[in-house]
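With one protein chain withheld, the remaining protein chains of the complex are depicted in position.
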Amino acid sequence: MITRRLQYELIKHVGGPFLMELQGLQKRLKGRRGPRPDSPFGPPLESIGKLKDLMTRHYLEGRYADGAVPVAWVTSGFPVELLRTLGFHSVYPENHAALCGVQRLCSEYSDAAEKVGYSRSLCSYARTDIGGVLLDKTPVGRLPRPDLLACCTNICQTVLYWYRCLADHFKVPLVLIDTPYVYGAKDSAEHHQQYVKDQLEELMAVAERVSGRRASEERLLEVARLSYEGTMLWGECLAESTHRPAPWTGFDGFFHIGPIVALRGGAECNAYYRHLLDELRDRVRRGVGGIKEERYRLLWDNLPIWFNVREMSTLLAENRFNIVVTTYTNAWAEAGKRMDPTDPINSAARSYTHVILNEDLDRRLELMSRLAGDYQVDGALLHSDRSCKPYSIGQVDLRDKLAERAGIKSLLLEADHNDLRAYSTEQGNTRLQAFMESFA
Amino acid sequence: MTLASDPGNRSPGGLLWSPTAGFAAVGLNARRRTAGMRTDYIKEQKQAHGRKVLAVLPIQYPKELLTAMDVLAVELWGPPGAPRGPGAGRIQAYVCAVARNAVAFVQAGGTQDVDGYLYPHACDSIQGLATLIPSFGGADKPALHYLNPKGGPRPSSRKFVVAELRDLARKLEGITGVSLVADRLEWAIGLHREIDGLRLQLLEGRSRLALADRALYEVLRRGEWLWPEDHLAELKEAAGGLAEGGEGAVKQKGVPLLLTGIVPEPMTIFDELADLGAYVAADDYAAVGRRVVRKPLVRKDDPVETLAWLMFAYPPCPTRSTSLAERMDYLNRLVQQSGAQGVVIHTVKFCEPELFDVAGIKAHFGAQDVPVLFLESELESELAGQTVTRLEAFVEMVAQRRKS
Partner (left out) sequence: MSGVALGVDAGSTTWKGVVLGSAGEIIDSVVVPAEPLVEQQTRVELAKLREATHTPEDAPVGATGYGRKRVRADRAITEITCHARGAFHRTGKAGVLVDMGGQDSKVIRIGVDGTVADFSMNDKCAAGTGRFLEVLLGRLKVGWDQVPGLVGSAESAVSVSSTCTVFAESEVISLMAEGEPVPGILKGVHQSLASRVATLAGILPVDLPVFMSGGVALGRAMVDALSKELGRPVTVLPEPQLVGALGAALSVR
């Protein structure tokens, strides 16, 4: 197989700016040998090396995927297990866009999209992706052309509008899994669930046609099992941060989430999290924290501010604040609660419907309060993401309600997940500083 | 019921009323009067007719079902103007004004006479609004949700819509106290088909109608809150002004334009266009033309299934569809049928579904050398100076091309 052929190149190729960024981060924390004496962070995670390899391999595989295997461009909340069963190589434009965001490439790519008429007020992941496609540019070498676009509205409706533009550009089929929003109840209504199940069946038909393969029940069960296992392992990794001090930071989590998003349902993803879990448990045993001195613990809500991770994490760490839980990273673990790998279709219908962004604000508040309690946080950072409406609407109220219900104070920080032009670091730092001072 | 027969104040550069229609409401005073009229009308519907009233959010919902159950739908598009009151800051400024203004308005008591709220699933912003108020407060009346399926008609979504409609009927029963009767639904479907037929006549026969845009849209938009039978009566009256003699009798001499967007606010945009010597030859506003079914009705044995069929028969809307090409084809046909010489995209700022299509519309019409103007509205109560300049320049441009 292709992956095998490339393994040789991998040892040499620590390619991909994403990984160079991680390397850079590591270097900054580590220097040549061990962390800088004045670094506010704890020793960097050893697992980072393996993470690099895993993600490099994924992107490198991608370069040679089209023509060799069926390729799908997939939204982060899509029931990808069904595609994996058919041997699709999955590309995650959101993951790729985040990588570009870290690299501060969004401005350039978005400009290209804006020039043809995409408004700057649109989701910055979409602008990064569409711009990259128009420019035929990417920091990961090459993205394979899709044979299929796979979109699930459980994270937002924007992905539908975005993927519809991609479908028009690439002239390939777009499969949609429309997950009705869960209003006013803990569980999705029966006919809503039936709708999702029916769509999953329709999806299989299209995917089989596009791939020219038949899905085997056995393989589907296997992938579902691996997906469930990976989800639980990721959850366990996150749960290590309930300890004091937390063995890693929420910002670390933003990077280590890569495999569960992009490689879910595969054995390597799970092997990686086992490795990471071991390291985290070891650090907990030895009392090693993600930051040197953990005085205050925070919850982060909404997407990361990709272009500012380094600066923000440093500022917080220097002030002895650690992000010990995020609703973003937690989302891929939370899904596990509704999964049943022995019944893949029903499980997918249920677990992919009941994700944080597809459940009402009562549920959101419950979740955030629970996380705040479980992780014993002192406060919350609510990233008010200007180009992510579904995650940001309700935060103004949530800030007050969290204070009432969980007794924690929050900072509503206006920024953007990918577009640095929408954020003033100077102003943002001032707000963060003032927030941190208020804990004294 | 009374219609405004008082000509009202003349707003700068605004056309008053058309002799053929005999009524119109222009200017700020008239806007206040219309709002007052609306409140009185709602009260009258409740008291004299015993109807229940639901405030309905954009965009698309099964109005036939509400009519069949004797429920008056009062649509909430904004309202325009800066959001005020305790709810004004609950939704961030980078979210569209349709959602922001709605929460402010509701929380300030603007919908106090309603018996409940219906939130169709239109987009992320309406989705958020639809949980913000029920979960975190702002109105104490029941909230009903109608989950519009996304994507075109598939076996899964057709089946789903039938179930969702029955579910909504059950929920409506909780408000009205009576259950849905098949005959009433048949009747309601027929009524709304008749309404759509007239709306279509007016929209497609635009060039033969000696009615100012402003007056026409006033009539069309009153359908957002009138009891359908009342709306039908007004439409018939307006359609009476359609020139006899078919194609030959063109009454509109201005520059013909296609307007596409969410909602025509502020309505003074029509006065402005008239002043500039242009008129709306074709309409693709989500609040207006995009909700007029143009296909012949396919009747099923069960009227709920007929209604389900109808829910997929609307013109393409970016909030629901998976095909850009389908929408471009449709807009193309509109331009061709109407002879429109320019396209104006009149979106609401931050409206994701509309904005994602702008590049496609520009490319598509650019390739055919049809000029496209992009305007952003924040549902302000008066047209911004910058918007007026752009409209003027655009009409100047299109008019020039007409000459050469």
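Read from first to last, the chains carry the letters A and B; within each, the first residue is number 1.
Operating definition for what follows: a contact is a pair of C-beta atoms (placed from the backbone, for glycine too) under 8 Å apart; a residue touches a chain by one contact, two chains touch by 3 or more.
All values derive from a computational prediction rather than experimental measurement.
**Student:** Tell me which residue among A:216, A:424 or A:438 touches the hidden chain in the full complex.
**Tutor:** A:424
**Student:** If I consider the whole complex, including the chain that's not displayed, which of B:40, B:173, B:329 or B:396 touches that chain?
**Tutor:** Checking the options B:40, B:173, B:329 or B:396, the one contacting the hidden chain is B:396.
**Student:** Quickly run down the residues of chain A that touch the omitted chain.
**Tutor:** Residues of chain A in touch with the missing chain: 104, 107, 111, 114-117, 420-421, 423-427.
**Student:** For chain B, enumerate the residues touching the unshown chain of the complex.
**Tutor:** 371, 374, 385-386, 389-390, 392-394, 396-397, 400-401, 404
As a working rule, only the chains that are shown with their structure count from here on.
**Student:** Go ahead and note the Å separation of the Cα centroids belonging to chain A and chain B.
**Tutor:** Here the centre of chain B sits 38 Å away from the centre of chain A.
**Student:** Note which residues of chain B are touching chain A in the complex, please.
**Tutor:** 89-92, 94-95, 99, 121, 123-125, 127-132, 134-136, 143, 145, 147, 149-151, 154-157, 159-160, 163-164, 167, 318-319, 321-325, 349-350, 352-353, 355-363, 374
**Student:** Mind listing the chain A positions that touch chain B in their complex?
**Tutor:** Its residues touching chain B are 113, 116-119, 121-123, 126, 153, 156-158, 160-165, 167-168, 174, 176, 178, 180-181, 183-184, 189, 191-192, 194-195, 198-199, 201-202, 360-362, 365, 384, 386-387, 389-390, 392-397, 401, 414.
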